[in-house]
Each structure stands twice: as structure tokens, then as C-alpha cells.
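See below for the structure under consideration.
A single protein chain has been omitted; all remaining protein chains appear in their positions.
Each chain gets a letter, A, B and C, in the order it is written, and its residues are counted from 1.
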Amino acid sequence: MQEAMINRAKELMADGTVSRVIGWKRGEFAYDITPAVFETAEEIDSDFVCDDFTAANVSKYLIKESRKEGRILAFLKPCDTYSFNQLIKEHRIIRENVYVIGIPGGPKLDAEKLKARGITGILGVRNEKGTLHIDTVYGEETMPMFEAILGKCENCKSTKHVVYDELMGEEGEVIADSGRFDRVAELENMTAQQRFEFWREQLSKCIRCNACRNVCPACSCENCVFDNPDSGISNKAAADSFEENNFHIIRAFHVAGRCTDCGECSRVCPQNIPLHLLNRKFIKDINELYGEYQAGEDTTSRAPLTNYNADEDCEPSIVHERGAE
Amino acid sequence: MDNNLKEQILRSSGVNVLKCMRCGKCSGTCPSYDEMEYHPHQFVYMVEKGDIQKLMESESIYKCLTCFACVERCPRNVEPAKVVEAVRLAAIRQQGNNHLTPVQIPGMLDEDLPQQAIVTAFRKYTK
Amino acid sequence: MQVNDNNFEPVIVAFCCNWCSYAGADLSGTNRLNYPTNVKIIRVPCSCRVNPMFILRAFQRGADGVIICGCHPGDCHYTSGNYYARRRITLLYSMLDFLGIERDRTRLEWVSAAEGAKFAATMESFTEQVKALGPNRRLEDLRCRKQ
Partner (left out) sequence: MQRIGVFVCHCGTNIAATVDVKAVAEALGHEPGVVISQDYQYMCSESGQNLVKDAIKEHNLSGIVICSCSPRMHENTFRKAAAAAGLNPYLVEIANIREQCSWIHRDIATATEKAIILGKAAVAKVHLNTPLTSMESPVVKRALVIGGGIAGIQTALDIAEAGFDVDIVEKEATIGGKMAQIDKTFPTLDCAACILTPKMVEASQNEKIHIYAFSEVEAVKGFVGNFTVKIKRKARYVDEVKCTGCGACIEKCPMKKVPNEFNMGLDNRHAVYIPFAQAVPKIATIDPNYCMMLKNGKCGLCSKVCAAGAIDYKQQDSFIEEKYGAIVVATGFNPIKLDKYDEFSYNTCPDVVTSLELERLMNAAGPNGGTLLRPSDKSHPHTIVFVQCVGSRCSDEKGKPYCSKICCMYTAKHAMLIRDKYPDTEVYVFYIDVRTPGKNFDEFYRRAVEQYNVHYIKGMVGKVTPKSDGKIDVQASDLLSNEQLHIDADMVVLAAAIEPDKTARPLATMLTTQMDTNDFFTEAHPKLRPVESATAGIFLSGACQGPKDIPETVAQGSAAAAKAIGLLCKNSITCNPCVAHSDELMCNGCSSCEKVRPYGAITYSDKEFRMPDRTIAVRRVASVNPAVCQGCGACTVACPSGAMDLSGFSNSQIMAEVDAICK
């Protein structure tokens, strides 16, 4: 696939369809693949990577990139297309300036899960019939593929591309039984005390590195409220349990109805806080209370929080009525 | 004493007599009106005044059929029948104040009297 | 700090929309309907002006309960503000509950300008409810605690 992508990118560059390409390149290690913009065929040839570790969502970069001179080619996985579409809806990306090629998605691999098995010095990975053959500086190791799947790919909601100019590989479909709300439901069934303890344990790990915010395609404000001294809630370091809670509640609230559940927040969290659960809680609530809604699915529908149903909307007391206890 | 009694009547009936606006619809609607010395609206008013002893001593408390017409039609939801009932209960709860004793029964019996009526009367008029 | 439940006087912040609920609160005053002093009212133009940040801020600074009052659905002065508020507040409450923060510390009520009695009764019952929960500890900023 990587080969085909490189060839197609060079073709489109050569015929003048695009002037730049956003994709990925290798970082320090084989498994830290980072988004990158390529401006020449040579750069593409030497650095372009798309492999099992290529999980990053490049949609957010297109806010800036689509406003630059010339057209840019973007390779988008199914989950990335939802983010892309949502940003189109919010008038953040200039659609005409992006040429989208839909590429197959995951499941992608989580290097942390490899390391957890004691596999270090990773040089590369081959996936053969569900078994990973990992080439390391200490020789080859193997492990079952399903044990190394990246968290955000475990409950994939859709392998369908909601927007593209051309498609590489086969088109997938929306996965209705992804089970992505199972963990949320599990938490909902705990007692409030248990939930409180769970989240204290998780959120107290937060170091306020802002990685979740910076990677999130929905958190794309020109100026984040937490960086704005006039907002009244700006803060840099979380010095108190309140601030840990506050930051994540407000962040989840600001992206509610806009979050496409791409899972990048949890992927990049250096403290492994399952932040996506907060977003999924909102998505689950919205689906249950206001009808099924998938952000990014289209570019015209009204988001659930900027919409209402005068007669059918529930009262907030529903929160008090349902749930454990 | 009467104040305690008033409290008791108010509590056991669950009626707020202050809601009465003195329209008299209860008495206007009461099928036992002519049998009664004190009428439904008077029950409400006299309980409000605390004038309860007179009600307890009156035969009126046994004349109420508990048909609830007054309850149904009261525009203010005062429920006079419940007041009557509460006064009656206060009366028969006192020692020896049963309104009906088994020895009275044979004299009352006739062909048309349903058995159920006797059972009901015992429930209503005895402790 | 030892908390004696009988003496616990919660701090309760009430956000009232200018057109219905604030007028309803005024009416309960005009009718001399008593409700606990714990309740302090902040006037906002509409329930849809209440930002979730305000609610969190109140808890941060040591509020023990936050209640939001707006016009009844269909009666919003701005036609639709309370409908948006209803969704936002529902989701916020749900999230607070998800984080294990006592769900009974928060409430949304519809109080019209004519419902002085309802306003007083609502404040009475909400204060009782929050009193029963005890002080807010789960969403408080310890640095803001009174010495």
C-alpha cells in the first residue's frame, strides 16, 4: 500500500493536481510515525511512510495547510475522514484546496503493548496471518496481532470513508456493533463512589501537557479558553484535583456533539488516561437522549447541542432518575 | 382540650378546613341533609372554630351516608365527608361509645337488608 | 475538619433567568414566602446564558449546590434559549454523574414569573437535598477553601 500511495502522490504532484502532500514520516524510532508535509517527489521517496504504526490523524493539520498557496494531497483513513468532514462543516478547512485520497484504516499497532511484553529495540514489524513478526536489534520476536492493537482501533466505529476524491483499496462500512460504548456502560453501572475513585485515579495522573487538546481535531480553536487569560479559567499546570477535573470536563463539553470519536486523545496521552471515555460518554448520552448522531458523518446536519426538540427532549432530571444507586 | 381534639380531627381527616369559602355546595348536594342536625358545611365551619364536642354528641355523625357527593362537588377540594368521618371516629374511639352493639342487630334485621350492610355498619360504627 | 450535619449550612448558587425565574423569585419575596438564606441568586438574561464553566466555577469556589432556573419550555423570552439550556445542562449533569460527583448537587427547574410559591418550595427542597449530601468535596478546589 505504501508503494502505491507514494506513486500516486508523485503522479498527482507531477500533473499539477497538488503541490504538496500531507502524510507521515518516520521519527526517532520505527514506531513513532509522525505527520509530515512533503513538497517534492524526492522527499516523498525518501521519507514517506504508511505502515501498521501510522495511526496519527492528519485532518487537523489541514486547517492551516488548506489555507496556504496551492492544493494539498491528504491521505485519510476512514476515521480521519470523519474529522475532516466535521472540520469542513465548521468552515475550518477549505475543501477545494485539499485532494483527499481515502486509504484503508487499521487496525494499527500500539508500540507500548509490544514493549509491555519486553520487546524492545524494535526495527520493524511484519504481520503474517494474525501473527506479528517483530524485527528487533536482539533478533526476531513474535506475538499475536490482536494483543498489540492500538486502543483506538479496538472498537472501530467505521471503515467507511465519508469523504474522498479518490479511493485506494476497498471501501468498508459502518460497524454498528463496534462495542465502543461497553466500557462507558460498565462505568455507568458502578456506584458513584466507584466512579469517583476510578476517575480520581485516572485524572490525577494528568500532567497537563495539553497533548490531548493539541492533537484533537475538534479542539482547533484559534485561542483555547485555557490559554486565554480573559476567560476566567485559564491555567497552565493542574495543581489541584479540581483543575484536573475541570480541564477535562470543559474540554469534553466543548467537543460534545463535534467529537467524531477518532480516539487520538487517548492515543497521545503520555499518562495513558482513557480520555476517549469522556467523549464517548457524551456521544452515548446524545445517541440515547436525542437520537443517533455521528459527528462528521455529513456537513449539513445540526449538531445536537445547537439543536433541540421542543416536545421530546428530556429534562436534566433524567440523570437523577437513571443509573445505579 | 378542644384544641387537641381539633388537631386530631384535622390530622385524621387530612382536611384543611381553611380552604372552605362557605359556598354551601356540600349542604346543597347532601342527600341526608334533612336527617342531620348539623350539616356538612357546618361540620367544616365548626371544626374550624374548634366547636367539636357538639358535633360528637350529635346524631348527625351517624346520618352521613359517606356517599362523598360533597367531596366530589366541593369547588375547593375541602372534602367535608372526611371531616364528618373523622368526627365520628373521634366519638366512637371513646370508651363505650360504640354506636352499634350486637344485641341491636336482631331487631334491625329484615329480608331486604344485605348481610354486607351489617358488616359495614359494624366497621363504621364500632371501635 | 469535622462536619456536623446539623450545623452544615450549604452554599447554594441559583442562576435565574431575568424574565421568568428571577421574577418568580421576586414574587416569592413580594408574597413573603420564606426559603433558606443559603440560596443566593445570580441574574442571567436567559438560562441559555449559563455556561457549564460557571457551574464548575461555583463548585470550585466551594458551592455545595448549583440550581439553574429558567422559563418553562415554550415560554422562553428568547423563544428557544431554555431548550438549548436543557440539553447542555442535561449533558453536563450526566458528565458530572459519570465522574462520580453527586448528581443531587445540581438541578434545573422551570419557574415562571407567576410561580413565586414554586420558587420558594424548590429552593427549600433543593437546600434540604444538598444539606443531606453534606459539603461538596469532590469538585472543590482545596486552595479556595475557607480557612
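Annotations
Heads up, the rule we're going with is that a residue touches a chain if its C-beta (ideal position, glycine included) is under 8 Å from a C-beta of that chain, and two chains touch if they have at least 3 such contacts.
This structure is a prediction, so every number in the text was calculated from the model and none was measured.
The chain not shown here makes contact, within the complete complex, with A, B, C. Screening A:145, A:175, A:211 or A:224 against the full complex identifies A:224 as the residue touching the chain left out.
The omitted chain makes contact with subunit A at the following residues, 67, 90-92, 220-225, 228, 230-233, 254-255, 258, 302-303, 305-307.
Across the interface with the omitted chain, subunit B contributes residues 19, 21-30, 33-34, 39, 41-42, 69, 73-77. Listed for subunit C, the residues touching the missing chain in the whole complex are 11, 13, 18-20, 22-23, 25-30, 32-35, 37, 40-46, 48-54, 57-58, 61-63, 71, 74-81, 84, 88, 112-115, 120, 144, 146.
Basically, only the chains that are shown with their structure count from here on.
One inter-chain figure worth recording: subunit B and subunit C are separated by 47 Å, centre to centre, where each centre is the mean of the chain's CA atoms.
With centres defined as mean CA coordinates, subunit B is found 75 Å away from subunit A. Averaging C-alpha coordinates per chain places the centre of subunit A 36 Å away from that of subunit C. Shared interface positions of subunit B, i.e. residues touching 2 or more other chains, are not present. Chain contact summary for the complex, subunit A toward subunit C: residues 184, 187-188, 192-200, 225, 231-233, 239-243, 245-246, 249-250, 252-253, 256, 278, 281-282, 285-286, 289-290, 304-310, 313-320, 323.
Taken in their complex, subunit C has these residues touching subunit A: 52-53, 56-57, 59-60, 73-74, 80, 83-84, 86-104, 106-108, 138-143.
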